[in-house]
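Let me begin by handing over the structure; questions about it come next.
Coming up: subunit A.
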Amino acid sequence: MSLLNIENLSNAIGDKAILKGLSLSINAGEIHAIMGPNGAGKSTLAYTLGGRPGYDVTGGSVEFDGKDLLELEPHERAAAGLFLGFQYPVEIPGVSNLQFLRESLNNQRKARGQEALSGGEFIRLAKEKAGLLSLDMEMLKRPVNVGFSGGEKKRNEMVQMGILDPKLAILDETDSGLDIDALRVVGHGINSIMRKPDKAVLLITHYQRLLDYVQPDFVHVLAAGRIVKSGGPELALELEREGYAHIVEAEGASA
Partner candidate 1 sequence: MSALPVPSRRQEDWRYSDIEAVASVWPLPEPTAITVGEGEEAAHLLLQDAADGSVAVHDYVIDVAAGGNCIFHLLNIGGKLGRVTFRVTLGKGAHFGLHGAMIGGGTQTLEIITSVTHAEPDGTSEQVIRSILGEKAVGSYLGRIEVARHAQKTDASQSVKAMLLDRTATANAKPELEIYADDVKCAHGCAVGELDKQALFYMASRGMEPRAAQSLLLRAFVAGVFDGIADEEDRQRFESAALAKLDALAHRGDAGGEGA
Partner candidate 2 sequence: MSEEVEIRDAEARAAAARVADYEHGWSSEIEQEFAPKGLSEDTVRFISAKKEEPEWMLEWRLKAYRYWLTMETPDWAKLNIPPIDYQDAYYYAAPKQKDKLQSLDEVDPEILRVYEKLGIPIEEQKVLAGVEGARKVAVDAVFDSVSVATTFRKELEDAGVIFRSISEAIREFPELVKKWLGKVVPMHDNYFAALNCAVFSDGTFVYVPEGVRCPMELSTYFRINAENTGQFERTLIVADKGAYVSYLEGCTAPQRDENQLHAAVVELVTLDDAEIKYSTVQNWYPGDAEGKGGIYNFVTKRALCQGKNSKVSWTQVETGSAITWKYPSCVLNGENSVGEFYSVAVTNNYQQADTGTKMIHNGKGSRSTIISKGISAGRSDNTYRGLVRVAPQAEGVRNFTQCDSLLLGDQCGAHTVPYIEVRNPSATIEHEATTSKISDDQLFYAMQRGLDQESAVALIVNGFAKEVLQQLPMEFAVEAQKLLGISLEGSVG
(Lines give C-alpha, C1' and ligand atoms only; values in the text may rest on other atoms or scores of the structure.)
Protein backbone atom coordinates (compact mmCIF):
# COMPACT_ATOMS: atom_id res chain seq x y z
CA MET A 1 0.00 0.00 0.00
CA SER A 2 1.41 3.39 -0.86
CA LEU A 3 2.43 5.77 1.92
CA LEU A 4 1.98 8.85 -0.22
CA ASN A 5 -0.32 8.98 -3.19
CA ILE A 6 -0.51 12.20 -5.16
CA GLU A 7 -3.08 12.28 -7.91
CA ASN A 8 -3.36 14.93 -10.54
CA LEU A 9 -2.27 17.68 -8.15
CA SER A 10 -2.56 21.25 -9.37
CA ASN A 11 -1.89 24.40 -7.44
CA ALA A 12 -1.39 28.10 -7.75
CA ILE A 13 0.50 30.81 -5.96
CA GLY A 14 -1.67 33.85 -6.35
CA ASP A 15 -2.87 33.69 -9.93
CA LYS A 16 0.08 31.71 -11.18
CA ALA A 17 -0.42 27.99 -11.77
CA ILE A 18 2.69 26.02 -10.83
CA LEU A 19 1.83 22.35 -10.48
CA LYS A 20 -0.31 21.14 -13.36
CA GLY A 21 -1.66 17.71 -12.74
CA LEU A 22 1.21 16.03 -10.92
CA SER A 23 0.84 12.37 -9.96
CA LEU A 24 3.28 10.37 -7.85
CA SER A 25 3.02 7.36 -5.60
CA ILE A 26 5.56 6.42 -2.94
CA ASN A 27 5.52 3.17 -0.96
CA ALA A 28 6.99 2.60 2.45
CA GLY A 29 10.58 1.41 2.19
CA GLU A 30 11.28 3.44 -0.96
CA ILE A 31 13.51 6.37 -1.70
CA HIS A 32 12.45 8.62 -4.55
CA ALA A 33 14.35 11.49 -6.11
CA ILE A 34 12.77 14.34 -7.99
CA MET A 35 15.04 16.28 -10.29
CA GLY A 36 14.32 19.02 -12.70
CA PRO A 37 15.29 22.43 -14.02
CA ASN A 38 14.87 25.67 -12.08
CA GLY A 39 11.30 26.86 -11.95
CA ALA A 40 9.87 23.41 -12.63
CA GLY A 41 7.92 23.47 -9.36
CA LYS A 42 10.14 21.26 -7.17
CA SER A 43 10.09 23.48 -4.09
CA THR A 44 6.44 24.28 -4.72
CA LEU A 45 5.67 20.58 -4.49
CA ALA A 46 7.50 20.35 -1.16
CA TYR A 47 5.76 23.40 0.29
CA THR A 48 2.37 22.32 -0.97
CA LEU A 49 2.73 18.92 0.67
CA GLY A 50 3.86 20.70 3.87
CA GLY A 51 0.77 22.89 3.77
CA ARG A 52 2.47 26.25 3.52
CA PRO A 53 -0.08 29.10 3.54
CA GLY A 54 -0.38 30.74 0.14
CA TYR A 55 0.18 27.52 -1.79
CA ASP A 56 -3.40 26.93 -2.80
CA VAL A 57 -4.39 23.56 -4.17
CA THR A 58 -6.64 24.02 -7.19
CA GLY A 59 -7.16 20.37 -8.10
CA GLY A 60 -6.26 16.77 -7.42
CA SER A 61 -5.81 14.85 -4.21
CA VAL A 62 -3.07 13.74 -1.84
CA GLU A 63 -3.42 10.76 0.45
CA PHE A 64 -0.82 10.24 3.14
CA ASP A 65 -0.82 7.13 5.31
CA GLY A 66 -4.53 6.69 4.74
CA LYS A 67 -5.41 10.31 5.49
CA ASP A 68 -6.48 13.14 3.24
CA LEU A 69 -3.34 15.24 3.62
CA LEU A 70 -4.85 18.39 2.13
CA GLU A 71 -7.42 18.54 4.91
CA LEU A 72 -4.72 18.86 7.59
CA GLU A 73 -3.06 21.94 9.09
CA PRO A 74 0.74 22.09 8.77
CA HIS A 75 1.30 20.91 12.37
CA GLU A 76 -1.21 18.10 11.91
CA ARG A 77 0.70 16.93 8.84
CA ALA A 78 3.87 16.93 10.96
CA ALA A 79 2.14 14.90 13.66
CA ALA A 80 0.91 12.49 10.98
CA GLY A 81 4.57 11.81 10.18
CA LEU A 82 5.48 14.18 7.38
CA PHE A 83 8.79 16.00 7.68
CA LEU A 84 9.88 18.79 5.40
CA GLY A 85 13.61 19.52 5.17
CA PHE A 86 13.77 23.18 4.21
CA GLN A 87 15.98 24.47 1.46
CA TYR A 88 16.42 27.64 3.51
CA PRO A 89 16.00 26.73 7.20
CA VAL A 90 14.45 29.59 9.14
CA GLU A 91 16.10 31.46 12.01
CA ILE A 92 14.19 31.83 15.27
CA PRO A 93 16.12 34.15 17.60
CA GLY A 94 16.10 33.45 21.33
CA VAL A 95 14.61 29.96 21.00
CA SER A 96 17.13 27.16 21.45
CA ASN A 97 17.06 24.12 19.19
CA LEU A 98 16.47 21.86 22.16
CA GLN A 99 13.53 23.87 23.38
CA PHE A 100 12.11 24.07 19.87
CA LEU A 101 12.45 20.36 19.18
CA ARG A 102 11.27 19.11 22.52
CA GLU A 103 8.17 21.20 22.30
CA SER A 104 7.58 20.15 18.69
CA LEU A 105 8.13 16.48 19.44
CA ASN A 106 5.90 16.47 22.49
CA ASN A 107 3.19 18.32 20.60
CA GLN A 108 3.36 15.65 17.92
CA ARG A 109 3.31 12.88 20.51
CA LYS A 110 0.34 14.44 22.22
CA ALA A 111 -1.51 14.64 18.92
CA ARG A 112 -0.79 10.94 18.42
CA GLY A 113 -1.95 10.10 21.93
CA GLN A 114 1.55 9.25 23.14
CA GLU A 115 3.18 10.20 26.42
CA ALA A 116 5.45 13.24 26.39
CA LEU A 117 9.17 12.52 26.66
CA SER A 118 10.80 13.54 29.92
CA GLY A 119 13.72 15.94 29.92
CA GLY A 120 16.26 13.16 30.36
CA GLU A 121 14.79 10.95 27.65
CA PHE A 122 14.73 13.84 25.25
CA ILE A 123 18.32 14.85 25.91
CA ARG A 124 19.48 11.26 25.32
CA LEU A 125 17.59 11.17 22.03
CA ALA A 126 18.97 14.53 20.93
CA LYS A 127 22.54 13.50 21.80
CA GLU A 128 22.24 10.31 19.80
CA LYS A 129 20.88 12.04 16.70
CA ALA A 130 23.34 14.93 16.91
CA GLY A 131 26.14 12.36 17.12
CA LEU A 132 24.84 10.66 14.01
CA LEU A 133 25.19 13.90 12.07
CA SER A 134 28.45 14.94 13.80
CA LEU A 135 26.73 18.04 15.09
CA ASP A 136 28.12 19.35 18.34
CA MET A 137 25.57 19.17 21.14
CA GLU A 138 26.49 22.78 21.92
CA MET A 139 24.96 23.77 18.59
CA LEU A 140 21.64 22.42 19.76
CA LYS A 141 21.70 24.75 22.72
CA ARG A 142 22.02 27.74 20.43
CA PRO A 143 19.00 29.55 18.96
CA VAL A 144 17.38 27.80 16.01
CA ASN A 145 19.61 28.32 12.94
CA VAL A 146 20.82 31.72 14.17
CA GLY A 147 24.43 32.23 13.15
CA PHE A 148 24.67 28.75 11.61
CA SER A 149 26.62 28.31 8.38
CA GLY A 150 24.77 26.91 5.38
CA GLY A 151 26.18 23.45 6.02
CA GLU A 152 25.34 23.57 9.74
CA LYS A 153 21.77 24.53 8.95
CA LYS A 154 21.37 21.52 6.69
CA ARG A 155 22.92 19.14 9.20
CA ASN A 156 20.63 20.63 11.82
CA GLU A 157 17.65 19.84 9.59
CA MET A 158 18.77 16.21 9.54
CA VAL A 159 19.20 16.14 13.33
CA GLN A 160 15.65 17.46 13.60
CA MET A 161 14.51 14.72 11.25
CA GLY A 162 16.24 12.15 13.41
CA ILE A 163 14.62 13.42 16.58
CA LEU A 164 11.14 13.83 15.14
CA ASP A 165 11.36 10.40 13.45
CA PRO A 166 8.87 10.93 10.59
CA LYS A 167 7.34 8.35 8.27
CA LEU A 168 8.04 10.41 5.18
CA ALA A 169 10.80 12.97 4.73
CA ILE A 170 10.60 15.44 1.88
CA LEU A 171 14.07 16.92 1.59
CA ASP A 172 14.20 20.09 -0.47
CA GLU A 173 17.72 20.58 -1.84
CA THR A 174 19.27 19.34 1.36
CA ASP A 175 22.53 18.98 -0.57
CA SER A 176 22.84 22.62 -1.57
CA GLY A 177 25.52 24.51 0.32
CA LEU A 178 27.29 21.36 1.48
CA ASP A 179 30.93 20.58 0.87
CA ILE A 180 32.00 17.03 0.06
CA ASP A 181 32.60 15.97 3.66
CA ALA A 182 29.32 17.41 4.87
CA LEU A 183 27.55 15.78 1.96
CA ARG A 184 28.84 12.39 3.06
CA VAL A 185 27.74 13.00 6.65
CA VAL A 186 24.28 14.13 5.58
CA GLY A 187 23.91 11.23 3.18
CA HIS A 188 24.89 8.81 5.92
CA GLY A 189 22.39 10.48 8.23
CA ILE A 190 19.53 10.13 5.77
CA ASN A 191 20.32 6.47 5.24
CA SER A 192 20.56 5.57 8.89
CA ILE A 193 17.45 7.50 9.90
CA MET A 194 15.13 6.88 6.98
CA ARG A 195 16.19 3.74 5.12
CA LYS A 196 13.73 1.47 6.89
CA PRO A 197 10.90 -0.70 5.66
CA ASP A 198 8.23 1.52 7.21
CA LYS A 199 9.66 4.85 6.06
CA ALA A 200 10.12 6.69 2.79
CA VAL A 201 12.06 9.65 1.44
CA LEU A 202 11.40 12.13 -1.34
CA LEU A 203 14.66 13.82 -2.29
CA ILE A 204 14.39 17.02 -4.25
CA THR A 205 17.66 17.91 -5.88
CA HIS A 206 19.35 19.49 -8.85
CA TYR A 207 22.36 17.25 -8.88
CA GLN A 208 23.39 13.65 -8.97
CA ARG A 209 25.99 14.05 -6.21
CA LEU A 210 23.71 13.46 -3.19
CA LEU A 211 22.39 10.36 -4.96
CA ASP A 212 25.90 8.87 -4.80
CA TYR A 213 25.37 8.62 -1.06
CA VAL A 214 21.64 8.08 -0.91
CA GLN A 215 20.83 5.58 -3.59
CA PRO A 216 17.27 6.21 -4.86
CA ASP A 217 14.94 3.45 -5.94
CA PHE A 218 13.13 5.74 -8.35
CA VAL A 219 14.06 8.96 -10.10
CA HIS A 220 11.50 11.36 -11.56
CA VAL A 221 11.94 14.37 -13.77
CA LEU A 222 9.71 17.32 -12.93
CA ALA A 223 9.21 19.91 -15.63
CA ALA A 224 6.54 22.56 -16.09
CA GLY A 225 4.52 21.32 -13.14
CA ARG A 226 4.32 17.64 -14.04
CA ILE A 227 6.37 14.47 -13.80
CA VAL A 228 7.57 14.03 -17.35
CA LYS A 229 9.69 10.93 -16.94
CA SER A 230 10.32 8.28 -14.30
CA GLY A 231 12.97 5.62 -14.08
CA GLY A 232 15.57 3.96 -11.89
CA PRO A 233 18.86 5.37 -10.56
CA GLU A 234 20.28 5.31 -14.08
CA LEU A 235 17.95 8.16 -15.06
CA ALA A 236 19.80 10.51 -12.68
CA LEU A 237 23.08 9.63 -14.38
CA GLU A 238 21.52 10.21 -17.76
CA LEU A 239 20.29 13.64 -16.63
CA GLU A 240 23.72 14.51 -15.28
CA ARG A 241 25.23 13.52 -18.63
CA GLU A 242 22.67 14.90 -21.04
CA GLY A 243 21.13 17.82 -19.15
CA TYR A 244 17.45 18.49 -18.53
CA ALA A 245 16.70 20.18 -21.81
CA HIS A 246 17.31 17.00 -23.74
CA ILE A 247 14.92 14.89 -21.71
CA VAL A 248 12.28 17.54 -21.26
CA GLU A 249 12.19 18.08 -25.02
CA ALA A 250 12.11 14.40 -25.71
CA GLU A 251 9.08 14.03 -23.47
CA GLY A 252 7.37 16.91 -25.20
CA ALA A 253 6.66 18.92 -22.06
CA SER A 254 5.96 22.55 -22.58
CA ALA A 255 5.47 25.31 -20.08
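Picked so that all candidates are chains of the complex that A comes from, given by their letters.
We take it that contacts are C-beta pairs under 8 Å (C-beta built on N, C-alpha and C of every residue); 3 or more make two chains touch, one makes a residue touch a chain; residues count from 1.
In this text the structure is predicted, and so the values were computed from the model without any measurement.
Chemist: Pick the candidate that touches subunit A in this complex from 1 or 2.
Modeler: Considering all copies, subunit A is touched by candidate 2.
Chemist: If we count contacts the way the header does, which residues on subunit A are in touch with candidate 2 in the complex?
Modeler: 50-54, 73-75, 77-79, 83-84, 86, 89-96, 98-108, 111, 116, 119, 122-123, 141, 143, 160, 164
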